[in-house]
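Only a single protein chain was left out; the remaining protein chains are all shown in position.
Up next, chain A:
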Amino acid sequence: MSSSEIKRGVPEGLWIKCPTCKATLFKKDVERNLNVCEQCQHHFYTSAGDRIAQLLDENTFEEWDANLQPVDTLGFVDSQPYSKRIVDQQKKTGLKDAAVTGRGFIRGRGVVIGITDFAFMAGSMGSVVGEKLARAAERATELRVPLIFVSGSGGGARMQEGILSLMQMAKISAALAKYDSAGGLYICVLTNPTMGGVAASWAFQGDITLAEPKAMIGFAGARTIKNTIRLELPDGFQTSEFLMKHGFVDRIVHRRDLRTEVAQLIDYCDMK
């Protein structure tokens, strides 16, 4: 997908083509349907903002740390300086970085929520994502409410922040361990895609792990694996269904049922 296609959740224009069933769909219909294809149930990208609207009770979201800004500690330059990339991405997405965190209600149940948005540098995790998610876990510990993280991080740890991005895996994990020790309920929802350092840390540290259908989820990228083993990868490799079959996902949940299922799970795991 090009950057302009990602921004609004589905490609620009009145009509879009479903990459799975190839049906031509009226864009407005797809948006009304939570960015899911009505023909084959393909789950399109959905932004952090849309996600909040889909999951939380109307007007209950209170955002935290919205002004945390990434910095270019390394002076990293690839095709352009990271500092410039940050500004471009901020303009493109309206986000300061890839994570949105805060509190709200799901069918009347108070929760802390954190979401990574693929639109901002593939949802990759740098210091801001790490700090926001760690703070969210710490506040959920204080508030004694369930914690819901939704991952949409294709990039894993953010290369442009070097070793500090790797350390965010440790930082968030430490905060989640504390929350867990305090008896917190952590539900993680894996969406397309969840890879690399995000998968190898907070995405797989939930008490309950949910996944949207056919999301790509895994540790190593398909290309890296192919280059290493020099074999073709099996059909359906690293999908939600593959993960569930191998025992690493509790439930695959259609986007329209997510809100109900999360509320249902919360009721079984009373934190009092």
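Here is the rule we use: contacts are C-beta pairs under 8 Å (C-beta built on N, C-alpha and C of every residue); 3 or more make two chains touch, one makes a residue touch a chain; residues count from 1.
Following the convention adopted for this analysis, contacts and distances are computed from a predicted model.
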Among "Acetyl-coenzyme A carboxylase carboxyl transferase subunit alpha", "Potassium-transporting ATPase KdpC subunit", "V-type ATP synthase subunit D" or "Peptide/nickel transport system ATP-binding protein", UniProt's protein name for the complex chain that is not shown is "Acetyl-coenzyme A carboxylase carboxyl transferase subunit alpha"
Cross-chain touch to the chain not pictured, restricted to A:I16, A:A136, A:V150 or A:M169, is A:M169
Where A:L25, A:M159, A:I187 or A:A211 are the choices, the one touching the absent chain is A:M159
Only one of A:S127, A:N192 or A:S240 touches the unshown chain, namely A:S127
Residue list for chain A contacting the dropped chain reads 68-71, 73-74, 76-79, 126-128, 130-131, 134, 157-159, 161-171, 173-178, 180-181, 196-197, 199-205, 217-221, 224-225, 228-229, 231, 233-234, 237-238, 242, 246-248
